[in-house]
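Of the protein chains in this complex, all but one are displayed in their positions.
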Amino acid sequence: MNTDKNVGRPISRLEGREKVTGAARYAAEYPLEGLLHGYVVSSPITKGKIVEIDTTEAMAIPGVVDILSHLNRPKLAWFDLQYTDMDAPPGTVFKPLYDENILYNGQPVALVVARDFETARYASTRIVFRYQQEPHQTCLEKHLDKARAPKKGLATALKPPPPPPTGDFENAFENAAVKVSATYHHGTEHHNPIELFATTTLFEGDGKLTIYDKTQGTINNQLFIANVFGLHYKDVRVLAPFVGGAFGSGLRPQYQLFLCVMAALHLKSNVRVVLDRKQMFSFSHRPPAIQQMRFATDINGRLTALGHSTFAETSNFEDYTEPTSNWSHKLYPAPNTLFEHQVVPLDVYTPMDMRAPGGSTALHAIECTIDELAYQLKIDPLELRLLNYSDADPSAGKPYTSKALRECYLEAAAKFGWDKRSAEPRSMQRGNKLVGYGMATGIWDAFQFPSRVQIMINSEGKMVVDNATTDIGTGTLTVMTQIAADELGLEMADVEFRYGDSKKPFSMFQGGSAITSSTGVAIVVAARSLRKKLLKKAAEMNDSPFRKAKEEEVVFSSGHIHLKNDPAIKISLKDIVAFNKGAAIKTTKMGRPHMLKLRKYSLATHSASFVEVEVDRDLGTITLTRAVTAVAAGKIINPKTAKSQILGSMVWGISKALHEESIMDPQLGKYINANLGEYHIPVHADIGELEVIFADEKDSLINELGTKGVGEIGLVGMPAAISNAIYHATGKRIYKLPIHFDELI
Amino acid sequence: MNSFKFLAVPDVPAAVQLSDDQPLAAFIAGGTNLLDLWKYNLAHPTALIDISQLAALSELRELENGGFRLGAAVKNAETAYHPIIESRYPLLSKAILAGASAQIRNMASNGGNLLQRTRCYYFYDHQVPCNKRVPGSGCPAREGYNRMHAILGASEACIAVFPSDMCVALAALEARVNVSGVDGERSLAFADFHRLPGERPELDNNLKPGELITSIDLPEKGFPLNYSYLKLRDRHSYAFALVSVATALEMDGNTIKEARIALGGVAHKPWRSLEAEEFLREKTACRETFAAAADIILKGAVGLEYNHFKIKLAKNAIIRNGMMALDPDTQLPGAQPSM
Partner (left out) sequence: METYPPHPHPQEMETHLVTLKINGEHHSINIRPWVSLLDCLRDHLDLTGTKKGCDHGQCGACTVICDGKRILSCLSLAVMKDGAEITTVEGIATENGLHPLQQAFIDHDAFQCGYCTPGQLCSALGLLSEGRASSREEVKELMSGNLCRCGANVGIIDAIMQVKDGGSDE
């Protein structure tokens, strides 16, 4: 049906006005009656036990209402299962204030509740804790001996283990004409959205709670709270109309939610808990990883062997995995492969998905290794990739539903001016600056989750669409409004998309670049049903010209149903609802991926990034002067917001390559740069000229919309492209991220 | 995070008297570092004495001796953009503008800039030992992640570095620091203001308890023709220096008549070598000359596990900055390396 009147247009964000006027309220910004302020106390030790807590002095401070710890917390759900969430990896979920055991540094050990923020914060310093410390292990490099296969569980469905070996890898690698063996080290990263994690709980009495939470999954957190606190899920409403960035950190309920609700129920009061920036380093993160790469080609550059072994950190209570070793064979055919993924459990919090989890780490190692092969072979890096190009997915032996990676390579190379690259490292200069060109490939999943929407036409003839998804800055509100408007032939102004509310029909959490395809498809499916209903109702009207009209004979446009062959014959949606005695005409439908059909295919988005850097010959300083990323992600609903997604993830690529890292001090067992002054993310001055190209990729197989998602793919190729450009500029291959400029002098 | 009294005072004598009466009180002007430390539970003033509005601390004016006075409560941005600073002391202007962000420079005071505490990770975490914070408790930085730490003038007890950019220029310009206390006023040479950690790393400087910085005096000579401030850090802006260099030259053709070089990010105080500056006198300005001076300046530099790079980086930075000083117009925004 889609008329594409709005879909495909660069529409500005519908919530733009709220965001530029300060009217948009985030989780910590609801001024409730008698609001109490919670401040979290964090463990200074990494492993051991709390032996004693003395709250006498703190409780005596005027304004302090209560101090909750494992010693006096209310009784809670007993079984681990009840603490679980939709994104929980296999293992035992961390339970805040559960008992005296300290599992990681920064673990919440108490919540101070006071009448104002300053008093709560102050009182947190006047509690006396006594700990019994035990030796801890927090360093991946030092504890590789603990590596083991990860446990499997529900979350494994979205994160399959690497495919089994093919051919005879060891033999093929050993005897290969051209080969590269390298080990890559990646540090820990924390999501660090600029909004601090926060929850405001409205205690409504009668066991009812309304919770403003920073989350990517309203229903995920609603069910978590209902389970843990033994409430009926209908009595728990989680609202997240505005989310100040999340990048994966909101995929699981975080501990401030638990603590806030616990305090609200216990004190029968409205409570707010906001973490501080240091505490933003006390939960999920991208795990550090060590990747051993062994790639080989024949003398003509055809890949003959792909070996990729990953050792990644997890916690001692859950087995988090992210697909890393899985990717190279999805891009490149090779007869001999060996892929492994092992976890190393340490005394840290469980890692978690962070923008392009696995892919961004893996493709750095993969695409740098391919680059290294290209130099050995004296083949242009782009040519080497084209030489090994595969239209199908060699790892699964299936075709892709679509794959316009070749177009990405060629269009981005042309835009970038790749042909101006001189082959030798250190061969291009501007004054004291060595100039380097680098490129790399990106690949990412094209997920679709089940999603349910209700859509209705109300008595004004306007459309209302309901779904529980969030809009974490992705443009979801705008994109869904575009899709919905076109489905019913309405102006966008006549469509209201209501979201960010667990009371709305089901949506999975907003992650994996999946929501456009998930909720978008659900809108298409529901609209199909609603059009039928509307036409049927129109046919029932007196002297209806649509009495005998079949679906394919009408068109929905400008708020009316028209006869296709005589568009002057029409009836307005408003009149149809009026005929329905003014009662809204509505339907609720589930959109689902076509599992059966899609089983025969592989699904992926692709990208190609081209980067120019300048490296100061004497000082090593790195300037990313420009970058072009071309993306093949199926249909682009909104080129404006989609471009921003790609630009944003390119900035993430710059950050991962050159800036961010949470530094673990293994002696202390804690991150020592847990603040935004020392945990560097790029500032404006770090960002050069960035360009985005969307390749024309038509995909009629993947889903009703032909969309694949754009939230992550823009990041995947960037770190390797930057590393490769630095190699080209300097002749130095740095096998770790982030690359520090001083490593280049 | 602790509570404190807020005390307004009419003038400097009242401020220093109050400070003498209440030894655990702190002066506050811009607050950009003090409130940061207070919120991290690192500073625990029982009272804040507001000196931000005191007229005596708020002047930027020329001195009779041809120098220029920077009031201690004057904001960094106002100082950096003052026409006389821009024209006669451009090195100072550049150095100030290389530090922090526009917002912080609008808030931070000149006196406060001298009193910044180190950014050492371990100092900044009240839950771990630190000899600077709790004398005798130990120094995890020495065996820990010491990428940002000192290569010059460090001690067994402390390897912290002083984070200011402005002070690197003030050291090169040989400013003087005027302070006031209950016992009267005195003036310290800039080189004598900050101190090396030695066995007393808890002391950043030679201020006596209760003393207040009232102003900083620049001498007449500002090296307005040949100067450069170069700052090397992990971002292109808004990050503390791993190494910074302030270079001021007085030239006669291509011959150096007088040179000043101060380093930031390498020691517990801005680092100067009078020997190197003497060496440069009457030399031809070129890479080789600056390289030789760098070797003198970095004599005795000691690298630790993660900061060894600073020795070579500092040398290369001294050379480059010398060359940039010969042609100051080449300087880029944010004290990034050019040429």
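Just so it is clear, A and B label the chains in written order, and each chain counts residues from 1 on its own.
Criterion: a residue touches a chain if its C-beta (ideal position, glycine included) is under 8 Å from a C-beta of that chain, and two chains touch if they have at least 3 such contacts.
Bear in mind that the values here come from a model prediction, so they are computed numbers and not experimental data.
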Just name the one of A:K643, A:K670, A:K708 or A:H728 that touches the chain not displayed here.
A:K643
From the listed residues A:K5, A:K49, A:H70 or A:R277, report the one that touches the chain absent from this view.
A:R277
The one of A:L363, A:I472 or A:A729 in touch with the missing chain is A:I472
Touch as defined at the start, partner being the missing chain; which of A:V7, A:A226 or A:V243 qualifies?
A:V243
For chain B, which positions touch the chain that isn't shown here?
2-6, 24, 28, 30-32, 35-36, 39-40, 44, 46-48, 50, 52, 77, 81, 100-104, 106-107, 126, 133-134, 235-238, 332-334
The missing chain sits against chain A at residues 12-13, 15-26, 28-29, 31, 61-63, 116-119, 122, 125, 192-196, 242-247, 274, 276-277, 472-475, 640-641, 643-645, 647-652, 675-677, 681-685, 687, 690
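Basically, only the chains that are shown with their structure count from here on.
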Separation of the C-alpha centres, chain A versus chain B, in whole Å, is 42
Provide the residue numbers of chain B that touch chain A in the complex, in ascending order.
1-3, 41, 119, 121-122, 124-125, 127-128, 140, 143-145, 232, 234-240, 242, 309-310, 312-313, 316-317, 319-320, 333-334, 336-337, 339
So in the complex, the part of chain A that touches chain B is made up of which residues?
44, 118, 121-122, 124-125, 431-432, 616, 618-621, 623, 659, 663, 665, 667-668, 670, 672-673, 675, 677-678, 680, 682-686, 740-743, 745
